[in-house]
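Missing here: one protein chain of the complex. Every other protein chain is in place.
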Amino acid sequence: MTQELGAQDLAPQLVPLNAIFATDFVQILVPVTTANTMQEVAAAVAHHVEGRRVRAQPFEKVVIHNGKRLPADMTVAAAGIKPLDHIAVEYDIPEQS
Amino acid sequence: MKNPVGPVLSMCDEVEQVIAAIEDDNPGTDIEVIDRGAYVRVQGENEITVTQQTLRRYLGADFEIRSFETMMTAFNGRAITTSDAITWQSVGLRKAEKKAATS
Amino acid sequence: MALLKREEWQGFVRDVDWSYSYVDDSAVFPEWHCGTGKVPREAWSAWEEDYKVSYPEYVATQREKEASAYAVKSALQRSTTFDHLDEGWKSATKMHFGGVALVEYAAVLAELKMARFGLNGAWRNMATFGQLDELRHAQITTFFGHEFIGKDAQYDWTQKAFHTNDWVLISLRNLFDGMMIAPNVVDLAIELPLTFETGFTNLQFVALASDALESGDVNFANMISSIQTDEARHSQQGGPTLEILVEHDPVRAQWVIDKAFWGSARAFAALTGPAMDYYTPLEHRKQSYREFMEEWIIDQFVHTIEEYGLKKPWYWDEFMRGLDIWHHGLQMGLWYWRPTLWWRPKAGVSKDERAWLAEKYPNWEKVFGDKWDVLIDNVNANNLEATLPETLPWLCSTCHLPACNATQSRDGTWRVRDWSLQYDGRTYHFCTNGCRQIFWKDRDNVNHQTLIDRFLAGQIQPMDVGGILGYMGLTPDVMGDDPDYEAWTKDYVGRPVEGISLAAQS
Partner (left out) sequence: MTETPARKPRPRRTFSAFGDVRKMPSEYEIMTHAQNWTLRENRTSAFEQNPSSAPNLWFLTYRDNSPLQAQDWDAYRDPDSLTYRAYVNLQSEAEAKVAGVLETHAEAGSDAQLPAGSVALLGHLFTPTRYLCHGFQQVEAYIGYMAPSSYITNAAAFCTADFLRRVTNVAYRTRELQVAWPDSGIGSAERSLWETHDGWQPARKAVEYALVSYDWGEAFTALNLVLAPTLDDVLLTQLGQVAKGNGDDLSWLLTSLLAADSRRRDRWSRQLAELTIAQRPDNRAVLDKWIGRWSQLADDAAHGLGQLLASLTEGAVRADDVAAHARAARERHLASLLDPASDETTAATG
């Protein structure tokens, strides 16, 4: 019997997402792949919005999926993000103290 | 007004005369006129009527009540048309009248 | 001796039902076409219209209306009125011609359906006048729009729009197929004549006439007012139908109205909202979209349905909050995705215009101002590229409009939220909670693909911007663009700028 392949062993699969960037006015279609990291996903979403409709800010961006903030180096496959899932991308603004 | 009913007239030369006719035909009712430029709301509480007879006094002896439609872009309430008059009635009043008629 | 009065003989015109014996009643009036449901078949014999009209009266009056509408048209034909109209106003008319002409024809089919399957002879007769009326509206709108093709190719979409797969048209076809041509006649009479024609069309045909007249477009104002005089009459098919349905099945009556109202409200937010609050020149605006909605929908329509014994729809609070948001979000979407339009959308956010918006909609600056500011700065930095789309907006699985409705959190922030659900193994997204609830309640749109679904399924080739525009039927001579960037950006030239796209420099 062959061993089952894990998600990481497959060729990257296309994962179209429903994404919203920070305070933008509209959700958009953003295609990513299973191999993309959250940092790449955030950049892909930001590409359509940041500096175009939402003013660019000098902060890291974080992907939120199912209410959870995902680590920047986690891949789409590892995060269990499925095609047509919704994600939000937010600026990671440090708490003002 | 709790139950305003009546026509919404599109702006045309005859609007003033039509309003006068409606006022004549409803002596006991306050007629409210709201002018919005392209259209004029004419309304009274619960029920108002206009008759062909009165309209003819203002618009000429050959005026046909069916032509009222050419000026009326909308109305509030139910419009009841007969060959001599148009009555606008609130739905509540209309229902009560129908009920009374069938019982 | 004069002719007999209508009252003396019209009873015979109305009394034309009989009992079938060669075929079954249920074959002549199939349930899914007729939708009598819980209403006993014989209950429909009580159906009676208040607004009565006879054939000779009809043709005589309609002849007068046609003569007058065409007289205005020909009087203005030789004038230069059109050439002096504001581009924004012209856009409002292009949107109207393309978005309305063939909807009138859909209404022809709807009225023909009621003329065939209506459950009472008097109802079928009234629908027979109704189908003629709608034929008038389709023809006059098409013909008046046709007149301007020589001056502006975008008017070609008067006839073409609904033959394309443009996202606006997919949305409108979905709505109007569902509430006009396809439903059973009981639902239809409540959705189209009652909800749509006594409520919403007044907004586009009576209220917008005010803006048209102010904008100097007498011909257009006259055309739409004249059309609405017919609607006022044949829309009266709704009342008697609703009365009977409410008596026997109030739950269904409520649901049919709720659903039609919501769908109409979404569509009008997309079309009438921007036309009134952004395209109509500021100095010509009579009232805001919200104010017109309050006058024609909130007060009049809601009062009416309450009189019939029904309640405000369950989503009322969400709808009311949407009055300050929906059409502004859609305006920004229409503008940003402007190459997909057959008109030239005005941004309409100069300082004066913004002051007006902020006065009419106190949250406007907070929710939309920051985004327009970035767009303005990009235009002023010659960064037009950054103001044009490279992907699709997400389209709602119920209304097919972009998911662009921000709501306020308890902490005061405004965010566009995810309204989604899982059904049969897949995820659907919606623009609002209302659209999600409607989808769930009747799942009409299951297996019906949004433009996003079609794109992802590979039906749109090539899978790029060119492919999408081609699929939508847009040609370079028609594609929308801002009519005058300077008009709304010059107020802000020279202000300090940061955080805008560097697209142009890269």
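Quick notes
In order of appearance the chains are A, B and C, and numbering begins at 1 in each one.
As a convention for this text, a residue touches a chain if its C-beta (ideal position, glycine included) is under 8 Å from a C-beta of that chain, and two chains touch if they have at least 3 such contacts.
Everything quoted here is computed from the prediction, not taken from an experiment.
Partners of the chain left out, restricted to shown chains and counted across the full complex, are C.
Of the options C:45, C:159 or C:363, the residue whose C-beta touches the omitted chain is C:159.
Considering the full assembly, C:55 is the residue among C:55, C:423 or C:440 that touches the omitted chain. By the touch rule set out above, chain C reaches the unshown chain at residues 1-4, 8-13, 15-16, 18-23, 27-28, 32, 54-56, 59-60, 62-63, 66, 70, 101-102, 105-106, 108-109, 112-113, 115-116, 121, 124-125, 127-129, 131-132, 135-136, 138-140, 142-143, 146, 149-150, 152-153, 156, 158-160, 162-163, 165, 170, 173-174, 177-178, 181-183, 337, 339, 384-385, 388-390, 444-448, 465, 469, 476-477, 479-481.
Note that in this section only the chains that are shown with their structure count from here on.
Distance between chain A and chain B, defined via averaged C-alpha coordinates, is recorded as 61 Å. Centre-to-centre separation between chain A and chain C, using Cα means, comes to 35 Å. Shared interface positions of chain B, defined as residues touching 2 or more other chains, are absent. Counting partners per residue, chain C has no residue that reaches two or more other chains. The residues of chain C lying in touch with chain A in their complex are 329, 332-333, 336, 367-368, 370-371, 373-375, 378, 386-387, 389-394, 402-404, 406, 413-416, 418, 420, 426-427, 429, 452, 455-456, 498-503. By the touch criterion given at the top, residues 5-7, 50-53, 57, 60-61, 64-65, 68, 198, 202, 205-207, 209-210, 212-214, 221, 225-226, 228-229, 231-233, 236, 239, 243, 286-287, 300, 303-304, 307-308 of chain C touch chain B in their complex.
The residues of chain B lying in touch with chain C in their complex are 3, 8, 10-11, 36-39, 64, 66-67, 69-76, 78-84, 90-92, 94-95.
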